[in-house]
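Some notes on the structure that comes next.
Of the protein chains in this complex, one is absent; all others appear in place.
Now for chain A:
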Amino acid sequence: MISQVFILSSQGDHLIYKDCILMHYSQENSLDLYLKLVGITILLSVQCPQRNKNLNFIHVRHSGLYWVVSTKDNPSPFTIIEFLNRLAALTKDYCGSLSEKSVRMNFALIYELLDEMVDYGYIQTTSTDILKNFIQTEAVTSKPFSLFDLSNVGLFGAETQQSKVAPSAAASRPIVASHGEQVRKNEIFVDVVERLSVVIGSNGVLMKADVEGEIRVKCYLPTCSEMRIGLNEEFSIGKSQLRGYGAAVRVDECSFHQAVKLDEFDTYRILKVCPSQGEQTLMQYQLSDELPCAPPFRLFPTVEKDYGSRLLIFLKLRCDLPPKRYLTFVGISQTVARALLLFSLSQELSSPEQSAELQPRSKAVLWTIPRFPGGAQLSAVFKVEVPRLSSASLLEVGPISMSFELPKYTCTGLQVRFLRLSPTQPGLSQRWVRYVTHSDSYTIRI
């Protein structure tokens, strides 16, 4: 099973090192040697597992830190990746936030966690409910938590630019309140996060559209009580099944966290769960090919060969969302030529807050739009100087890919109808429900 666990900084320094099966390998012999061979940055671009000198290395990356496990035998890489993800999540839950600094400050706590999570390389538990019985060390936070500190506002988990949806700083504090803290805030956050991937063909036809979504809960309630989450009643699973009379909210496939009780799900679409402290994904779902709504964007591209060696690209972008909705941060990139090294760009954009630049490494033009209201239409003209332009070069003008974020919106239409805690929590308890859709891979071919 697991032989060693490492947490490395982005420079490759050991923040945490645990030798689970007491191999008494010196650190020099294993990971460092491996990293010396390949360099830390390579971890960004290679698949795992990687093999070096009888050891297999499996790594994931969270918050700029590398979480690495080495193993000698033939364990399941799935187990190890899941474990590393869980370790990162738990570290975040216990330390409040995840950074080199917070890991350094809380190393004793993390060692204690690791001791309970892994024994002799066997994973024991990763549940906060069980762990809280054993963990003695208190988290050290760099500064006292303040509700008014909005510097690190952001939806937990999802990497997003969204702000001002909820006092989200609340979601980046340790789950176990330290004894010094007077007020314990009883809060619970439920997030519905969807990732959209779309391929639109060169003829404007939607070729593929997938949504991957999940319902995440982050819970600060000290005592475990039952929570009931009501979803849309017309929510249906599978191809044939249809429910209710309204517009159906349909997904193809659903999977649930093992703590979720589903006895009321079939009839009332209610998820029942006793949430553990910390962050969990309660439900994951997919929908492929049949979006209930049109994709948020339509793009009308034209590529022409201008006189001389100039390539003219007209892009007209229309947002098909209702006017109340808006998108934050839209980035559009298009590969312009791949075999050619030199070219220059001139542009005409419709508003000053937008920007466009040529990215030499990916040989693409990146057009950035900070905010894009529903129903609006934007256009841009790019003139690219391409030496030795031939008609074959037109074939090389590649697909357009877009990345964006859509707050307060789900593509599938999934909604949380209600969120009830029973028995009712004594004292103040706050409940937050947040929605966001962001692009995973949104490609328009030319």
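Just so it is clear, contacts are C-beta pairs under 8 Å (C-beta built on N, C-alpha and C of every residue); 3 or more make two chains touch, one makes a residue touch a chain; residues count from 1.
The definition used in the following text is that contacts and distances are computed from a predicted model.
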item: The complex's invisible chain, by UniProt name, from "AP complex subunit beta", "proteasome endopeptidase complex", "AP-4 complex subunit epsilon" or "Ribonuclease P/MRP subunit p14"; value: "AP complex subunit beta"
item: Listed residues A:Ser99, A:Thr137 or A:Ser236, member touching the removed chain; value: A:Thr137
item: Among A:Thr79, A:Ser309, A:Gln347 or A:Ser429, the residue in touch with the chain that has been omitted; value: A:Thr79
item: Touch list for chain A against the chain that is not drawn; value: 13-17, 19, 21-22, 24, 27-29, 32-33, 36-37, 45-49, 51, 54, 56, 58-60, 71-79, 81-82, 85, 107-108, 111-112, 115, 119-120, 122-127, 130, 133-134, 136-137, 195, 197, 199, 208, 210, 212, 252-258, 281, 284, 286, 288-289, 335, 338-339, 362-363, 392, 395-396, 398-399, 401, 440-441, 443, 445
